[in-house]
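A protein chain is absent from this complex, but the other protein chains hold their places.
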Amino acid sequence: MIYNAGYVLPGLALFAALVLGPFLLAAGGPYRPPALTPAEKGVSCIEERAVMAAGHRVLLFAWRDAAVCRNSRLYLASDGRSWTVSLEGTCLACHSRKAGFCDSCHAANLVTPSCWGCHKAPEKP
Amino acid sequence: MAARRLPFSRFSLWLLFLGCLSLPGAYFYLEQYRQGICLTGLSRDVPWGLYVAQFTFLVGVAASSVVFTLPAHFHQDQRFARLLLPAESLAIGAVFSACLFVFVDLGRPERLWNILLHPHPGSLIFWDMIALPGYLVLTSLLFWLRWNRQRHGIPPPPRTGGLLTLSIFWAFSIHTLTAFLYAGLPGRDFWFSAILAARFLASAFCSGPAILLLLALAGQRFFRLSPDPQALRALLRIITYTMGLTIFFFLLACFSVFYGQIPAQTASFAMLASSSSLPAWCLGTALVSFSLLACPAARAHPVLLPLSLVLVLVSIWLDKGYLFILGGFSRNPFGQAAFYAPSLPEACIALSIYACGALVVSIGLRLGSAEESGLRPEPGRGAASPGRERKGAAGEKFR
Partner (left out) sequence: MILSRRRFLGLAAAAVTTLPAAAAAAVADFGGRCRTSPGALAAGQWAMVIDSRRLARPERRAAVIAACHAFHNVPDLPGPRRVAWIEQHSFAETFPGLPSAFSPANLADRIFLTLCNHCRNPPCVRVCPTGATFRRQDGIVGMDSHRCIGCRYCMAACPFGARSFNFEDPRPAAVNPVYPLRERGVVEKCTFCAGRLSEGRLPLCVEAADGAIAFGDLADPASSVRSLLAENFAVRRNPGLGTEPGVYYIL
């Protein structure tokens, strides 16, 4: 038994429509990632593209804790190569055009990482 | 009565006033969050100032609810049982404001959860993070349980007893933890004293009841409330003795410092005393207020009694709410004198947080002005809204 059902139920329906509306309207199309500036050097990335695209945030957090807290600054990739744990030294050495690579994808996905407040990438034209 | 009818009750206007008082602080805090703590008067030599001092003072006021809950629960003292709801309102408002003061003091408040995500039991701030919100929840729960049943005239449920016992120990703990924040730091000679927790508790048990007694006297004078005179007498006795203890503990600290004559300790005392006239005011108001409280004629006087309570609050606030924190930093680790004065944004934020706390306390006092507290407004007097008249009419039935 709902009191004031005449107001509550239409209100709930309106709320559901407002909240779910954007998802329903946008559903159906495939995700088209923005055009990204490729990395400068010919070397392939630390891990596979799919792993990096999905997990670079977790990777960087793990790198942060390993380097700062445990002083473990050598990363052994799954293909056996070893890399220095450093955002500026390793990642940004190849992906030096941050605006075309990091920022364009983050902006398209409405992600605002707080990393750039301290880790300043050299801006190349 | 009908001729002076206002669209809003006086209480609503009071709440609105407090709400408006919180706005400048909210604006300045947003600015402080955007620009950084540079907006305050803090510096590399004085990293803690007005905010942490107010936190210290307010945790003391919050802990003072034990003055009421302990006799009421352990000894069934009905004089204090009647004041439990107002005391718990004060405690809730005080601990809420104390939490807000800690929040505005943080350099990166959005990372507050790191304290829980990466717990470090060796740190007193970790324990404060648990103890203060826990005390807020506990006191709110106790208030709600007691108030709900008082509304319907039912005695509190038996499990309240266990929660009350917990809250008594918890109240002692929060202020002891606050004292431990300072008393364990090796480089700060001004604070490094075993008696610090005892000093804090003594001044806390003086300031909290003094606030409540002032509110009761104001209610008696301006709002036609009728608090129980026995309860007020007991409160006054407690305030007098704890004020004496506070002064005595301070003199004990002075003895160690000035008889022992260790340069680090005498220097920090001397640098604080010479930094401004406030230390003299603090000691002066403490002595004057204690003299007034100890004098029977002054205790009975309608003007001198509130004055002495105000002086008690002034001296304890100057001590715990300002000078104590500065004393730890007045002499920096290089032996130089450090200077601090709160900035305007800092003072506005502090004032606004006090307004928020006063808002919470006002609502609690209003809700709690029920039968047993003795602070129930007499019906038919000063009623400005229909709601009040109805309540007054209902109250008449139970008299």
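Every chain is named by a letter (A and B) in the order it is written, and numbering of its residues begins at 1.
Keep this in mind: contacts are C-beta pairs under 8 Å (C-beta built on N, C-alpha and C of every residue); 3 or more make two chains touch, one makes a residue touch a chain.
Everything quoted here is computed from the prediction, not taken from an experiment.
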Chains in view touching the one left out: A, B
Among B:Ala264, B:Leu351 or B:Leu367, the residue in touch with the chain that has been omitted: B:Ala264
Per the touch definition above, residue among A:Pro10, A:Gly55 or A:Pro113 touching the missing chain: A:Gly55
Residue in contact with the excluded chain [from B:Pro133, B:Gly187 or B:Pro229]: B:Gly187
For subunit A, residues in touch with the removed chain: 47, 51, 55, 58-59, 62-78, 84-85, 87-89, 117-122
Where the missing chain touches subunit B, by residue: 35-38, 42-45, 47-48, 105-109, 111-112, 114-115, 117-118, 120, 122-126, 129, 181, 184-188, 263-264, 328-329, 332-336, 338-339
